[in-house]
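Omission of a single protein chain aside, the complex is shown with its protein chains in their original locations.
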Amino acid sequence: MQQLLTTVLTGVTLGVVYAAFALALVLIWRATRIVNFAQAPMAMITTYIALVLIDAGYSYWLGFAAALLSGLVLGAVVERFVVRFVSGKSEINAVILTLGLFIVLHALAAIVFGSRYRSFPAPFGLRGFQIGDTTIALTGFGVFTVVAVAVVMVGLVLLFRGTDLGLRMRASAFNQEVSRLLGVKVGRMLTLGWALAALVGSLSGLLIAGGGLVHPSYMDGVVVYGFVAAVLGGLDSPVGAVVGGLLLGLSLSLVSGYVGSELVPLAALVILMAVLLLKPGGLFASVRERRV
Amino acid sequence: MKRWYTGTALLLAMAVTATACGAGGRPEGEEKGSTVGITDTTIKIGAHFPLTGVAAPGYSEIPSGHQAYYDYVNANGGVNGRKIEFVVKDDGYNPTNTSQVTNELVLNDEIFAMVGGLGTPTHSAVVDYLNDAKVPDLFVSSGSLQWGDWPKEKPFTFGWQPDYEIEGKIIGDWVAKNMPDAKVGLFLQDDDFGRDGEKGARRYLDSQIVAVAKYTPGNTDVAPQIAQLQAAGVDLVLGFNVPSYTALSQLVSLKIGFKPKWFYSNVGSDPALVGSLLARFSEGAVTDSASLLNGVMSTEYLPGMDAPDDPWMKLWQKVWDEHGADGELTNYRVYGMSQAYTFVQALQAAGQDPTREGIVEAIEKSGASFEGPGIAPFRYTGDSHLGISGMSVVEIQNGIGEDLTPVLVTDLGDTPIKEDDSAAGDAPPSNGIPDVKPAE
Partner (left out) sequence: MVRRHLLLALGALVVVVLVLETTSQFRNAQFAAMAYYAIAAAGLTILTGLNGQLSLGHGALMAVGAYSTALMLQSREGTLPLLVILALATVITVVVGALVGVAAARLHGPYLAGATLALAVAIPGIPLYFSEWLGGEQGLNVRMPEIPVWLADAAYFVTGQELTQIRYLAYLGWLGVIVVFVLLANLSRSRVGRNWQAVRDDEVAAELAGINLGRARVQAFVVSAGCAGLAGGLLALSARLAAPSGFTLTLSLLLLSAVVLGGLGSLVGALVGAALLTFLPQVVTGAGTDLGLTDVQAAQLAPLIYGLVTVLVVLLAPAGLAGGLRKLIHWRRSS
């Protein structure tokens, strides 16, 4: 019983992080129709920035804020000075561009920060809560993880549904030409979209690093499962990203605990194919497949 | 269209001319020992290591230990007047790359020998090639049995560290004798490391093992595995895992309130590294920072960072201070220097004019008597190319491994485990450079 509980709880915590990462991918996909593989090393770099600050004696929260801020800046810079030049052109070239960035950022991090393991602190306890005699696999940091992702979700919903800025961002993602005619500064909106996405990505980087080990490749698994989660949910749907992330985290944890950890990636494939064969546009495909 | 005809014709003509120069009978000649890679003043050796990618943390430090020690030897005149050049190639822990860089080392850099090539899957890709090409393949950085178990098939390959099976045997025997009532769970890396360790441990512990959990390297979420052990009521975990997974397993146990005794194999213990990784989490999680690893058991076969007063450690520290690259001395670098020390011994044993065949013969003849940092003797003979023959069981207290047993020595299969302190007292020579007589 306790084994099941532990497996489920760690799966959910992991799923929440996949969800955050998937959300970042969805934001960029909606804004620019690009799958941003460089999201993972971008989050890795910002986590290292936080780590450098924390190691220099500053508080965890300062590092946390600095990481989110640098994520925002990095996202904007990458969009404005790199991705802008391929937007609207070949879809595959854009993917390769983000893969190129992936490799570059990776190599840079190894050179600048070194490629040894480093531990990343957590602001809350890492011991599970005690209920009676048993310890359940939910820690203060785990609760923080869930809350942080929930806050971001709600924030994004409010931004997109409730504000004028959000409306303009949605408009430019939906149809650039029309938005431009309506006086929306589309370029600026795209930059903002990438910046926001990178911020959410940085958050997932911080959450997965907290109370764990960091090295230049530590986000590589997250990008794979984050992407699978985003596809699972339907790339256009933020809700889908969250549901996909949770579903994936939970099932993979169960497979790892009860079947074998070597089959975790295979399980991801099976789940994804099962869903896509029934619904080729993902669980929450909102629009019917576009055919023109 | 016409141009294609002309071009092709031209090329064909060239080809015919080129081939006409060849042909004829094959030259015959008897070869003596090969001296590829050796000049009067230099000897070039090389190795493959993961310098980039997922396996780079930690392992990429080993070659810097090698390099520092060779620099030290070179600064003191080299071996028989020859300076050692050490060429390191990155394989990113991908066997395909290992094949490519090994081709490069052997065919392009023309190394005399491979020394310390790292990893089981990676080195498996090149071990046959090195033996076919008759390139000495010395002191593979992996505890797999295959480097030394079949010297007839792989005459040029030598292991170095104690293989995982004898480590499993020593651990299993100790647990069976000292904790006969423990319910044992195995925490294994899902490759030959975990498999050989399990095989050795089961020889003594089969009836005590109640659960086996395997993790796949790269999958950092080990909570499901630890929960499996917890559910089986395990009160002693034997871990055949790498250091990062020691830290992860400790963190997860903290999270789920799992408090067994822990026994990590040598590879995974590294108290200096794991301690520093875990120290961070002491704030708010554990009251006493050094205590997180207290009472954890492990094995040792080399003096390491936890014994700074050991004469070998003093030598390594001196070498590192004088010739090391950036960064602190670590156990990975100590490992590299210790291997480098053995290589210098082997080179000396091969005599004034070493050959590839000669160095192999020299190690088979006198390798078992090399005195080095290893606390147990090497097993090198004509019939076995396995490395260090034993280790001692230690318990970690405040980051320091304290001996629970004398040095325990054994071999594969049914070979009994016996105490043998004969190699434990070896002290380094005063100049820090071995002085091995050429093998007769």
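Labels A and B are assigned to the chains in the order they are written; within every chain, residues are numbered from 1.
By our rule, a residue touches a chain if its C-beta (ideal position, glycine included) is under 8 Å from a C-beta of that chain, and two chains touch if they have at least 3 such contacts.
Note that this is a predicted model, so its numbers are computed, not measured.
**Q** From the list B:39, B:76 or B:108, pick the residue that touches the absent chain.
**A** B:108
**Q** Would you indicate which residue among A:1, A:56, A:92 or A:181 is in contact with the undisplayed chain?
**A** A:92
**Q** Among B:190, B:310, B:395 or B:420, which residue is in touch with the absent chain?
**A** From the options B:190, B:310, B:395 or B:420, the contact with the absent chain belongs to B:190.
**Q** Among B:88, B:140, B:297 or B:360, which residue is in contact with the omitted chain in the full complex?
**A** With B:88, B:140, B:297 or B:360 as choices, the missing chain is touched by B:88.
**Q** Going by the touch rule given at the top, which residues of chain B touch the chain that is not shown?
**A** 1, 4-5, 7-8, 11-12, 14-15, 18-19, 21-24, 26, 51-53, 60, 63-64, 67, 87-90, 92-96, 98-100, 103-104, 107-108, 120-122, 124-126, 128-129, 132, 144, 190-192, 195, 216-217, 325
**Q** Which residues does chain A use to touch the chain missing from this display?
**A** Counting over the whole complex, chain A touches the hidden chain at residues 29, 35, 82, 85-86, 89-93, 95-97, 99-108, 110-111, 115, 220, 224, 227-228, 230-232, 235, 260, 262-266, 268-269, 272-273, 276-277, 280-282, 289, 291-292.
One rule holds in what follows: only the chains that are shown with their structure count from here on.
**Q** Distance between chain A and chain B based on Cα centroids, please, to the nearest Å.
**A** 38
**Q** So in the complex, which bits of chain B are touching chain A?
**A** By the definition above, chain B touches chain A via 52-54, 56-58, 60-61, 190, 214-216, 218-221, 223-228, 230-231, 243-244, 247-248, 251, 254-257, 273, 276-281, 283-285, 327.
**Q** Under the definition above, what is the set of chain A residues touching chain B in their complex?
**A** It is residues 2-3, 6-7, 10, 14, 107, 110, 114-122, 124-128, 130, 134-137, 139, 211-213, 215-218, 220-221, 253-254, 256-258, 260-262, 264 of chain A that touch chain B.
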